[in-house]
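Every protein chain of the complex appears in place save one, which is left out.
All chains are identified by letter, namely A and B, in their written order; residue positions are counted from 1 within each chain.
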Amino acid sequence: MAISYDEVVAKYDPVLGLEVHVELNTESKMFCSCSTVFGGEPNTQTCPVCLALPGALPVVNARAIESTIKIGLALNCQIAPYSRFARKNYFYPDMPKNFQISQYDEPICFDGYVDVEIDTDEGLKEFRIEVERVHMEEDTGKSLHVGGATGRIHGADYSLLDYNRAGIPLVEIVTKIVPGTGKYAPEVARAYVAELRDILRGLGVSDVKMEQGSLRCDANVSLKPMGSDVLGTRSETKNVNSLRSVERAIRGEMIRHAELLDAGAKVKQETRHFQEDTGLTRSGRSKEQAEDYRYFPEPDLVPVAPDAAWIEELRKALPERPSLRRKRLKQEWNVPDKEMAAMVNADVLDIVEATVVLGADPTKARSWWLGEISRIANDKEVSVTELAITPADVAEIVALVNKGELTDKLARQVVEGVVAGEGTPAEVVAKRGIKVVNDDGALMAAIEKVCSEQPDTAQKVRDGHIPAAGALIGAVMKETKGQADAARVRELLLGHLGQPVN
Amino acid sequence: MINQTAAAMSEALVKGEVTSTQLTQAHLDRISDVDTSVKAFLHVDAEGALAQAARVDADRSSGKKLHPLAGIPLALKDVLTQDGIPTTAGSKILQGWKPQYDSTVVSKIKEAGIVILGKTNMDEFAMGSSTENSAYGPTFNPWDLSRTPGGSSGGSAAAVSAFEAPLAIGSDTGGSIRQPAALTGIVGVRPTYGAVSRYGLIAYSSSLDQAGPFGRTVLDTALLHDVMAGHDPKDATSINGKFPDVVSAAQKRDVKGLKIGVIKQLQGEGYQKGVQARFDESLQVLASLGAEIIEVDCPSFEYALAAYYLIAPSECSSNLARFDAMRYGLRVGDSDGASAEAVMSATRNAGFGHEVKRRIILGAYALSSGYYDAYYGSAQKIRTLIIQDYAKAFAQADVLVSPTAPTTAFKIGEKSNDPIAMYLGDVATIPVNLAGICGMSLPAGLADEDGLPVGFQIMAPAMCDDRLYNVGGALEAALASQWGGHLISKAPALGGSK
Partner (left out) sequence: MSSLSRDDVAKLAALARIEMSEEELVSLSSQFGMILDAVARVQEVNLDGVVATSHPQPIQNVFREDQVRPSLTPEQALSGAPAQEEQRFRVPQILGEAE
């Protein structure tokens, strides 16, 4: 029954819909004055309001409103002159009030878009993702499931609830349906989430740490037969908590849907959960009937009616758009399209820029992050930002190479040491005793030894056949365990064999 | 001592004729004597009350400047949270819960040095008009123990009427202060929506709820009103503005030249004969004091009851969702293998009474998809029409008036099996809540046919609460001089040390 991705996209046209939840980085919660700091001891950041004690009332955090409007503006949205909060009613133990304060038919921002660039077979291509709405709501508490075999919700004997996260401001960004991405659907989705994340980071409104859950993505996927106008049944995949997972989850769902459709089966409209380990989704417990949330205007809160002049002020203060920034950096660094796309795709743009700001040459900074360091990250299955190496470390290594204190090969050893947690580049150099051999006497001894071991090759060089020197240089480098500066070795060797050093 | 007004008690305290400790003890004694028959209190905090009284006495003897009500005892409806004191809202689902915080109203009365005697009985979650819906049994009307004191703040009204406390606090969502005040022969005010903070007031219907004062006189009620009102940043719906001086208004008592509008729709048919008679007499008294009586037309009031019984249940179905056995309160059915969902359902079934369940279900229906526009949506539009009717009426008159309730106090059990009949008792009080304005009920005498108190309702525009006190004060004074004292002095003795 297995069907390849290429077969899927030849036969079906995917339609996407993306809902991104962003935790704002306000000091206090959405509707009360409890701290939002991540990782506190359980139930130390709760109060009558966020525990939903009888009688407690919410009051809106001013900065959450400001941040949401900034997000709306950055996503090219209209800002509603009048919007309201609404209650979304459903029971769940991690939600103390058993309703979530959200927004329903009057979101604060609506009708925006985000453009993303994808490296396609026909070169760079821009896709526009239309944003339907940006609205405010609040996060839930966290449950710890105890007992049972898996530690998961199913099979647990009971659960323990920590409400520190309950009431942290969330912004939900919902796209309109995204048609026409074809085989690039997974990449477009990933690029969109990455772009959102960059925009939000640029605005300084969220920590946007997917691994901590401060940015979470739900991906809706449906397939329609090529050429059809009728939308297929969609599945909604939750728990998609990294950029890589966005891509994998969508690709996986496309294949799963296609297999069902090919077999003449129906796709069930349901919530699915992405499994990081397998890259597959599993079905959520299906509900007997569609939940009826009984939305109605939140009577404990009053309408939000932002002043037009204030919105203009916020608009003027918006930071540079990530897409424009990329264009600027491409120009400043003089990078070809492919390379730029590679950096964006590998998500190293920020870190490269930080390295350049610290004095490293853009080309070198790029080649370290995109090359050696990315390779290590891939091996460890983490992102480069999760490694112990920082832009300052890389800038230091580049400087050491420039000063001739490290060779490229040695520099790689230093990178390895820094990643392994052995300290700063200087500390790694000291601890590992890494040193460029620039003692000419030692080098000369090695050269003489090599020339005597390979008299024929040495003779060729003496006869003016310069390319033959390569083999000798390699042997000298080996002899000096890579600690020699290859350029100096070449100089000394050619001099030793009576050839001009050009 | 206990049958004096709060204002008189205050004077005696200031003059040193009595201490707060003595005053508090006298009320605690009265509670021991009569509350076994009245059952106004769910919880009496004798220790806390005496400690607060002792603090006030110490402050007074050290010459500290005190609030006029400092040292005066008060009964608190069990719907307001008080740190560490059991608070149930009349429901089994909150049995044993001790709030971890003070409601803003409680903070304010504590700050004023008022002594909280305890928590008073109420219809469960303030849903009812007789206090029979309390999970802890009914409260009895001190005027006739076979009758209800009205509700939902029946415990608070009965406590004041039975001289168990000179002052009390209630809450009024559809008439729950004014109606029991009328049925027990005392004064009760529902302030303008947003004038008194709802922070710590256990919500029934957020857009209609408002806490307010009870007293045996208009001035006493004003003194308490003044302590309770004010902007609160913890309540987003709290009004941030200049609050009218209700205490001065209660002492002004000048209706000369005022226009008083009688609402055509809130009299006549459906009103008990004796109720209508006392109401008409009060109008004549006001006219004799120089007020001009006119009639105003509020056609949409006919639909107020229907709108109320959609809006309040809708909001309550959501407000009461938090009572789920997870974080506080009752938990039922938590046996091996039971799910959280099953425990929630079992607890909510066991913890809520019939009326509460009925309203939650009605509210869930009115908000459910497909019915929202027809029910909740329409009710909110009726609300707009009622606001417009009031606006027109207040363009013609300074205050509007009506009987507070169509009947005097009814027998315990008389209406408990007929929800519609019970709901009809709120017909005159509900429009005030829907429009967010203020209203007062004060005694207009006793109905001839049953000898029970009749309430006279005064309504004023939002943030014009002072008008209630001016007109109410004038009427009260004129009636008292006719009767040779306040109506409450005619209340039958309940025995004990009165």
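Here, a contact is a pair of C-beta atoms (placed from the backbone, for glycine too) under 8 Å apart; a residue touches a chain by one contact, two chains touch by 3 or more.
If you're wondering where the values come from, they're calculated on a predicted model, not measured in any experiment.
A.B. asks: For the chain that is not shown, enumerate the shown chains it touches in the whole assembly.
C.D. replies: The omitted chain makes contact with A, B across the full complex.
A.B. asks: Per the definition of touch given earlier, which of B:41, B:163, B:279 or B:375 contacts the omitted chain?
C.D. replies: B:375
A.B. asks: Going by the contact rule already stated, which one of B:41, B:97 or B:456 would touch the omitted chain in the full complex?
C.D. replies: Within the whole complex, the residue contacting the unshown chain is B:97.
A.B. asks: Kindly state which of the options B:88, B:300 or B:441 is in contact with the chain not pictured.
C.D. replies: Of all options in B:88, B:300 or B:441, contact with the hidden chain holds for B:300.
A.B. asks: For the chain not shown, which residue from B:26, B:385 or B:480 touches it across the whole complex?
C.D. replies: Of all options in B:26, B:385 or B:480, contact with the hidden chain holds for B:385.
A.B. asks: Using the document's definition of touch, tell me which of A:44, A:228, A:378 or A:438 contacts the absent chain.
C.D. replies: Among A:44, A:228, A:378 or A:438, only A:44 touches the chain that is not shown.
A.B. asks: From the listed residues B:362, B:430 or B:444, report the one that touches the chain absent from this view.
C.D. replies: That would be B:362, which touches the missing chain.
A.B. asks: Could you pull out which residues of chain A are in touch with the chain that's been left out?
C.D. replies: Residue positions of chain A that touch the missing chain: 26-28, 33-35, 41-48, 51, 59-65, 82, 84, 90-95, 98, 100, 140, 143-146, 153, 156-163, 271, 273, 284-285, 287, 292, 294, 296-297, 299, 301-306.
A.B. asks: Across the whole complex, list the residues on chain B that are touched by the chain not included here.
C.D. replies: Touching the missing chain: residues 97-98, 100-101, 193-194, 207-208, 233, 236-237, 239, 300, 302-303, 305-307, 309-310, 317, 321, 324-331, 334, 337-346, 348-349, 352, 354, 357-358, 360-362, 364-366, 368, 374-375, 377-385, 387, 419-420, 423, 434-437, 462.
The criterion applied here is as follows: only the chains that are shown with their structure count from here on.
A.B. asks: Would you mind pulling out the distance in Å between where the CA atoms of chain A average out and where those of chain B do?
C.D. replies: Centre separation, chain A to chain B: 57 Å.
A.B. asks: State the interface residues of chain B toward chain A in the complex, per the touch definition above.
C.D. replies: 80-81, 87, 89, 94, 97, 99-101, 103, 198-203, 205-207, 233-237, 314-315, 317-318, 321-324, 326-328, 340-341, 344, 364, 367-369, 372, 376
A.B. asks: Tell me, which parts of chain A touch chain B in their complex?
C.D. replies: 48, 51-60, 87, 89, 91, 93, 96-99, 159, 161, 292, 294-296, 299-302
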